[in-house]
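Below is the structure I would like to discuss, written out as structure tokens.
Partial view: only certain chains, each at its native spot in the assembly.
Labels run A and B following the written order; every chain starts at residue 1.
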Amino acid sequence: MRATSTPTTFVLVHGAWCGGWCYARVAQVLRSRGHTVFTPTLTGQGERAHLISGAINLSTHIADVLGVFHCERLNDVVLAGHSYGGMVITGVADRIAGKIKALAYLDAFVPEDDQSLFDINIPANTQRFLAGVGALGGLAVPVPPAAYFGVNAADAALVDALATPFPLGCFSEKLKLTGAYRSVAKCLYVHGTMLPRESPFRPFYERAIAAGWSAHALSCGHHVMLDEPERTAELLESLA
Amino acid sequence: MRATSTPTTFVLVHGAWCGGWCYARVAQVLRSRGHTVFTPTLTGQGERAHLISGAINLSTHIADVLGVFHCERLNDVVLAGHSYGGMVITGVADRIAGKIKALAYLDAFVPEDDQSLFDINIPANTQRFLAGVGALGGLAVPVPPAAYFGVNAADAALVDALATPFPLGCFSEKLKLTGAYRSVAKCLYVHGTMLPRESPFRPFYERAIAAGWSAHALSCGHHVMLDEPERTAELLESLA
């Protein structure tokens, strides 16, 4: 067993069409090393899919995570977000920067003030997602297949089984930022290089390098926590 | 360190005006012994308090917990419920009895078919709760103070700080049961004997003894997981 780092609290936020379940292995590794881990599921997704409604937006999901900090009395947290989760953790960090020790973007969007995910995704992706909402009542984005994300063969069936439509307002709401989140001292970027199409995350990875973040490229698909759970846990633990 | 039991999965369901946070200490103890623990927060409570609405009922909360079983692919689970949580776990067990190894009622209501919590609480309590809803829009039950539950002095302020109004429909909806939940082999009852008023839970504890359950009385208030976290964890672990 490797040397244990300082016991630290991790809050791991999943991406679109996903749930806290995607972090099960990473959480197990971190807990086995003495850390405290929360993997909240965002409203309308995963085991909260029965709450799906057109009233859910990015602000709802930011409130979901702020609630965990409030109710669990958290401080000095490593806050990670995967993919869309990068929108959520940036919004959370802007509200309670003083409680966050480090931000970890796992192949995630890194928004600036007044940007929605639709604004910073590749236009063809935004168009694809918008084109799909009409068939689901206009307020939810259909699930892309696991193959779209280059999920490893062993986990593809699970990802397809658990994915449910994603609330449109989470992609369309522009995030308002005061800039307070920039006071978080440490930032990490983990990029999965094997997406079977143009990656919207590569520019964020390159910007992370340019900004002097701890930046890492893994030879795997977009779901780094499923494709490379040990390595992802190790990188998260480097922030402890 | 004590001998470790078989690594087991625990799902711990909180009561009214509470949240997953109340199980933090019990979860920590169980995880330190190698167990996997989920402490889902019910919709409209704790860190999900921003989702409060009149549309939430007992069925919503049963769906919350069924979702955890589905998304985390759980089996062979020890399922515990505190207070109102006894309504929820009975409903969950009736739907997926085959995935449940044992049921643990922590100073909880134990409903039968076609009963609501209002039906099986002491009438004066039901009247008190109903009398309070009118001032909150008619659809949420105001928070009683921690003293009402006899919470220990050290935790009373936390309980008061995190409690939020409870959805009326969770108390008023009658639970429909097929009886399938009766096939769960092991049942445990833990009763807190120090409630500073007539206890609605004492009859359930006595019935548990009569039915041959593993039944235990602790000299503490209603929130056994806060007042006696080590002992509560130990009793839960006896079901592993």
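Basically, a contact is a pair of C-beta atoms (placed from the backbone, for glycine too) under 8 Å apart; a residue touches a chain by one contact, two chains touch by 3 or more.
From a predicted model like this one, the values you see are computed outputs, not experimental measurements.
For this complex of identical protein chains, the structure file gives a whole-complex count of 3 copies, while the figure shows 2.
Basically, only the chains that are shown with their structure count from here on.
Distance between chain centres (mean CA atoms), chain A to chain B: 31 Å.
Interface of chain A with chain B (complex): residues 19-21, 24, 28, 31, 36, 40-41, 43, 46-51, 60, 63-64, 66-68, 70-73, 158, 162.
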